[in-house]
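And then subunit A:
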Amino acid sequence: MTEDILSATGLVRRFAGVTAVDDVDLSVRTGEILGLIGPNGAGKTTLVNLVTGFDRPDTGRVFLDGHDITRLSAAQRSRRGLVRTFQGARIFGRLTVRENLVVSALPRLGSRRRAESRADELLEYGEVTALRMTPGERLSAGTQRIVGLLRAVAAQPSALLIDEPAAGLNEVESDQLSRLLSAISENMEIGMMIIEHDMKVIMSLCHRVQVLNHGRTIAVGSPDEIRRDPAVLTAYLGSSSGNAHA
Partner candidate 1 sequence: MSLRTRRSALTVSATTALLLLAACGSPGAGGASPSGATAFVIGYAGGLSGMLEGFEKPALEAAKMAVEDINRDGGLNGKRVELITQDTKSDIDQGGPAGQALLAKGAGALLVTADYNFGGGAARAAQAAGVVAVSVGAGSPKFGVQGIGPLAFTMGTSGAGDGALTAEWAYEKRAARSAYVLLDDTTDYNKDQCRGFQTRWRELGGVLAGQDTFKNGDASISPQITRMKSLPKTPDVIAFCSYAPGGAVALGQLRSAGIDSLILTNSGMDGTYWFEKSMPELSGVALPVSASVWGDDPAEEVRRFVERYKEKTGSQPQNMYPVLAYAAVQAIVQAAKESGSTKGADMAEAMNKFTDKQLLIPVSFTKDTHIDVRRPARMLVLDQGKWKTDGLRSLKKAPPLFAE
Partner candidate 2 sequence: MQYLIDVLSQGSLYALCALGIALTFGVMRLINFAHGEFMMVGGYVLVVAGDIPVWAALLSSVIIVGFLAVATERIAFRPVRNADPETMLVTSFAVSFLLQSLAVLLFGSLGRSVRVFPPSITGVMHIGGLNIRWLDIITVAVTVTLLVSLMAFMKTRHGVELRAAAENFTVARLLGVKANQVIGTAFAISGVFAAATSIVLAAQRGLVEPTFGTTTMLFAFIAVIVGGMGSLPGAVLGAYALGLISVTSQALLPLGLRQFRDAFIFLVVVLILLLRPEGILRGHAARVRI
């Protein structure tokens, strides 16, 4: 039986007027990819912020590998192996692709030499070895996204949260990214959570899917279960048709 690498219980976050996250539980196991979906404004980004320490919950707790990390800062959490990527790639434009990965690998590996060989490994993995000496700012948006992901992986996280990795990517790039994500999941001891609007990506990649609506979890299950869940259909239909009904 595998332990949850990352979990959260009873997370609540209220903003003036809205309860963006309302009593949400969450669990991710090592080797698993959890998809987080929901209509616009459902509270996905807020939830990721709460889990990664970019925002504080009003109530509820977050655990990493069984330890309560609710009170730790984002930087402290990332040092303990909880790493996120951002909606924009935010790689270092002035650093080469390889250096981007080296910076990330350094704290864990200590020596520069080991960080470099780790970076080279990952570059190969992501099929971007040819670009290793290119400054980040010269890459296309899609490649930047891939490098951003590799950089996060270079930190050897035990849990990785990925916010909208495929947004704005073309078909080819999106496929490349999906391949990379599943390869990472298969080959590393890592639990992943992905926010994504592209259902194709979610359904092909995720082992489990959690659906948020109005800050609440309305369904959790396998992609097939979710596809057929009436509550999910209502939520998506309601929001996409624009006339919400009780």
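Per the selection procedure, all candidates are chains of the complex that A comes from, given by their letters.
Heads up, the rule we're going with is that a residue touches a chain if its C-beta (ideal position, glycine included) is under 8 Å from a C-beta of that chain, and two chains touch if they have at least 3 such contacts; residues count from 1.
Because the structure is predicted, anything quoted here is derived from the model rather than measured.
Only one of 1 or 2 makes contact with subunit A in this complex, and that is candidate 2.
Residues of subunit A that touch candidate 2 in their complex: 74-75, 78-79, 83-84, 86, 90, 92-95, 99-100, 102-104, 106-108, 112, 115, 151, 155.
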